[in-house]
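Before anything else, here's the structure in question.
One protein chain omitted, others in place.
After this line comes chain A, so read on.
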Amino acid sequence: MTDVTADLHVCDDWISCKIKDLPHIHALVPFLLKAGTWLEVVPGLDSITVQFDSARISVKEAASVLREQISTGQETAISAPPAIELPICYDPEFAPDIHGVVSQTGHSVESFVAWHQGLDFSVSMLGFLPGFAYLRSTQDMGDVQRLEQPRQHVAAGSVGMIGNQNCLYSFSSPGGWPIIGRTPALLFDPGKTPPNLLQPDQPVRFRQIGREQYDDLVAGLP
């Protein structure tokens, strides 16, 4: 008898499955949500996790249903949403970790800023907090590491950088990413449908703005 839980990680009410291919993850999420089996479907960067009602579905049953859904799930074709340009301000107050990041990437602050704006990103994942976006670049971005100890308070709009990823903090929260700048863009607006500014797979570039322009843009937000 084959073990249906092999290469899945099973807890009592959630199961995590490693999936290497990000477009495959993005295609599976709507498919698994529609299946109606799961309370939550949570994409990760190399995994997909489903939560279920553990009073109704046994661990074995959930594992075998998930395995079947993943193998038979048709890859829904998703067209990438239109590219978006996000303003970013690298003011020292907004970029507490820029010097550490700059030294790890072999740049001066000036050349880092120019280089950062030339990078093409796409949204690899939404999560962590409502509207929080993980951005991935195909270009080599060096090997910046997560902070040894997470910060208790990262400001809303902060742009973080680890490895070949950037992230966007939609709300102020604790966090472990080195912070290199801040965007005034409203990343999550509950009054809108969908409330998220960014969508999975959306192409993203950054455009530098000065501190004054940042302050003006923030003053104009609701």
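Quick notes on this one:
Note that contacts are C-beta pairs under 8 Å (C-beta built on N, C-alpha and C of every residue); 3 or more make two chains touch, one makes a residue touch a chain; residues count from 1.
Definition applied: contacts and distances are computed from a predicted model.
Chain not shown in the complex: UniProt lists it as "Allophanate hydrolase", one of "Sugar ABC transporter ATP-binding protein", "MHYT domain-containing protein", "Allophanate hydrolase" or "Pyruvate dehydrogenase E1 component beta subunit".
Among A:Thr37, A:Ser54 or A:Gln208, only A:Ser54 touches the chain that is left out of the view. Note that of A:Phe121, A:Phe188 or A:Tyr214, the residue touching the chain absent from this view is A:Phe188.
Note on the undisplayed chain: of the listed residues A:Asp13, A:Asp201 or A:Asp215, the one touching it is A:Asp13.
Within the complete assembly, A:Leu126 is the residue of A:Leu126, A:Met141 or A:Ile179 that touches the hidden chain. Listed by residue number, the positions of chain A touching the unshown chain are 9-14, 16, 29, 33, 39-47, 49, 51, 53-55, 58-60, 125-132, 134, 145-146, 148-150, 152, 162-163, 170-171, 173-174, 176, 188, 190, 194-196.
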